[in-house]
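With one protein chain removed, the remaining protein chains of the complex are shown where they sit.
Letters A and B mark the chains as written, and numbering starts fresh at 1 in each.
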Amino acid sequence: MARAVTPRRKLINTGAAWAVGLLIFFPILWTILTSFKSEAQAIASPPILFNFDWTLENYGVVMERSNYARFLWNSIIIAGGSTILGLIVAVPAAWSMAFVPSRRTKDILLWMLSTKMLPAVGVLYPIYLLFIQMGLLDSRAGLVIVMMLINLPIIIWMLYTYFREIPVEILEAARMDGATLREEVLYILTPMAIPGIASTMLLNFILAWNEAFWTLNLTAVDAAPLTAFIASYSSPEGLFFAKLSAASTMAIAPILILGWFSQKQLVRGLTFGAVK
Amino acid sequence: MIRKTSLGVASVLALVAGTSASADAHSATLTIATVNNGDMIRMQGYTDQFTEQTGIAVEWVTLEENVLRQRVTTDITTKGGQFDIMTIGMYETPIWGANDWLVPLDDLSAEYDVDDILPAMRNGLSHDGTLYAAPFYGESSMVMYRTDLMEAAGLEMPTDPSWQFIREAAAAMDDPANDINGICLRGKAGWGEGGAFITVTGNSFGARWFDEDWNAQFDQPEWAEALNFYVNLMNDYGPEGYATNGFNENLSLFNQGKCGMWIDATVAASFVTGDDSTVADSVGFALAPNNEGVEKRANWLWAWALAIPAGTQQEAEAKQFIEWATSKDYIALVAANEGWANVPPGARTSLYETPEYQEVPFAQMTLDSINAADPNNPTVDPVPYVGIQFVAIPEFAGMATEVSQEFSAAYAGQQTVEEALEKAQAITNEVMEAAGYQ
Partner (left out) sequence: MATKASRSAARLMMAPAVVLLLGWMLVPLIMTLWFSFRTYLPLRGGDQGWTGFDNYVRFVTSSAFWPAVQTTLIIVVGVLIITVVLGVLLAMLLDQPMWGQGVVRILVIAPFFVMPTVSALVWKNMFMDPVNGLFAHLWRFFGAEPISWLSDAAMPSIIMIVSWQWLPFATLILLTAIQSLDSEQLEAAEMDGAPKLKQFYYIILPHLGRAITIVILIQTIFLLAIFAEIFVTTGGAFGTRTLSYLIFQRVLESQNVGLGSAGGVYAIILANIVAIFLMRIVGKNLDN
């Protein structure tokens, strides 16, 4: 709803929005800046914003100490795998709920959401024992499944609300023309649903990437993602702000970059049916 | 879409297959869970040498202390088998050993010289006389103080100060205008943080956790005296927000020259005299204090040690690693590369007999502090438990964390010392009753 405004008004808007935006972004900016400082400069008083000796030393230390590539790869596999698997399960379910609703559809949806409310730590022992039984501990496959299940309700709900915004009339018209179910899905629904599916994928990827309870407790080496990587830098002896910042930057950079590049997608689909 | 689906299924299957393939490759590798302390991280740097010598590869799982505890405890109690070696402390070792969850280390090689391990450490890491974990480094607690500030204040630190003298010195050195606090002490909630410190402080005032029938003793006057002394001392001369300071925060403060004194782990000595410290040249050491007239001092005893969970497929290799990492040769290796001040301290008698090490300024005081600690006899009045800054029963970690949270709330001024002690008494009795002690 872009409206014509006076340049003066636009200037004020711009100033206010940038100020708020920078304020919100500042903690991240500060972390990135600190990661390029020496430990002594990281705690200097008064704090130094830009005017310090830029160094890559902290990144060197972190790279030497941890196998960053493996943590990163595990994060990608777990977040990506659980997203793909989740979509395979969720798309048909959301489709049928959106287009062939029954009286119980709403109840089923709410029940699905309620499974997310089980406090994770309460079931750590049961799940850990199950994982031992099934030989899934410290395996990427195990985490892919858990992440998929954790986020499935959100995926289904998001897709459901998105699918519901697709006008039914189009489907009916297609059916009149004798389109089969398969053709209906393939040629009409899928193209219309792609933005929704894309943003669902993104959201799920972010949620799985940032999940820090199961990914930490069910892994050791082979499947340990970036959340475990960060746990080895959280409070060591001595000065650590700069190294912590470097490790933090490395942990969030991939997802931050992905998020920025795809933010249009994310924004377009992230409505949860909020727009009517 | 169908093609997309099959592509998805295929890639997921590929992932699973990839995982099982890497599981096979696992067999020549030791997985070691450890804490992210400086000495441990240094050891990781030397692991390549171990791999070269033996052909055994090592994978490290380095975690922050609280996460590590949570992780290894879950794994050992469920027999998850995720780790071949776990880094654990003096609290866990006897309890786990008693449950037969650890491989006894009773057949270590002759050249390892198990009798060289400091007796206090060996006792603390044994159950029924069997060693279950080999100490990588050991520590007690001691006073670290700024010699320059003491001199300026016209005071001289005795080797065995009392709490009364500590208070006097803190008052003399406290200098808010120059950002110097008279004293820095742990106040952070958690049994291994502020909980450990206040427990040894209690010991040095004649207090104890339990009487011989396992009744909580927080309603006794000794506890009130100890806690009031601590709170008054810190409110008067401690840093801002000391209720959230642990070992690490205090180390950072001391290294920045913001503390006149710091009473904490003896391992801190190599850090405060090391490269990161701005006051490295003017640090003195003394025994942990006692309340005048009380025979026990605020000395704790701790070791980070390596243990092998029972049921590991690679017991022999794991033992090989432990023998390497806690050997005299490893100490010599670190000394040769990083200097004697940086070797892992407090584990072996021979280290303290090494002439080069005796020249390290804090060596003798560390040994004296360790020897002053007696886990079997930690308090003035008799107690039914073993352990100085902890009580070696499974229920302790949980309840001591809750008790120390109540204490921290009192440090932050959110409740009175009396209220905190009352709650501590209730929490402790509740847990002990539930566990069937009373």
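By our rule, contacts are C-beta pairs under 8 Å (C-beta built on N, C-alpha and C of every residue); 3 or more make two chains touch, one makes a residue touch a chain.
Model, not experiment: these values are computed from the prediction.
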{"item": "From A:112, A:136 or A:201, residue that would touch the chain that is not displayed", "value": "A:112"}
{"item": "Chain not shown: contacting residue from B:127, B:167 or B:423", "value": "B:423"}
{"item": "Contacting the left-out chain in the complete assembly, out of B:61, B:318, B:383 or B:399", "value": "B:399"}
{"item": "Of A:62, A:78 or A:97, the residue in touch with the unshown chain", "value": "A:97"}
{"item": "Residues from chain A at the interface with the omitted partner, ascending", "value": "1-5, 10, 13-14, 16-18, 20-22, 24-25, 27-28, 30-31, 34, 43, 45-47, 89-90, 92-93, 95-97, 99-100, 102, 106, 108, 110, 112-127, 129-130, 149, 152-154, 156, 168, 172, 181, 206, 209-210, 212-213, 226-227, 230-231, 234, 240-241, 244-245, 248, 251-252, 255-256, 259-260, 263, 266-268, 270-276"}
{"item": "Residues of chain B in contact with the chain not shown", "value": "66, 70, 73-74, 77-78, 95, 99, 189-190, 239-241, 243-244, 249, 252-253, 258, 394-395, 397-399, 401-402, 405, 408-409, 411-414, 423, 426-427, 430-431, 434-435"}
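In this text, only the chains that are shown with their structure count from here on.
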{"item": "Intercentroid distance (Cα basis), chain B paired with chain A, Å", "value": "37"}
{"item": "Partner chain B, residues of chain A touching it in the complex", "value": "39, 43, 65-66, 77, 81, 84-85, 87-88, 91, 124-125, 128-129, 131-132, 137-141, 144, 185-186, 190, 216-217, 220-224, 228, 231-240"}
{"item": "Touching residues (chain side chain B, partner chain A) in the complex", "value": "1, 5, 8-9, 11-12, 15-16, 18-20, 22-23, 26, 31, 33, 36-38, 41, 44, 59, 61-65, 67, 70-71, 74, 78-83, 246-248, 251-252, 255-256, 271, 276"}
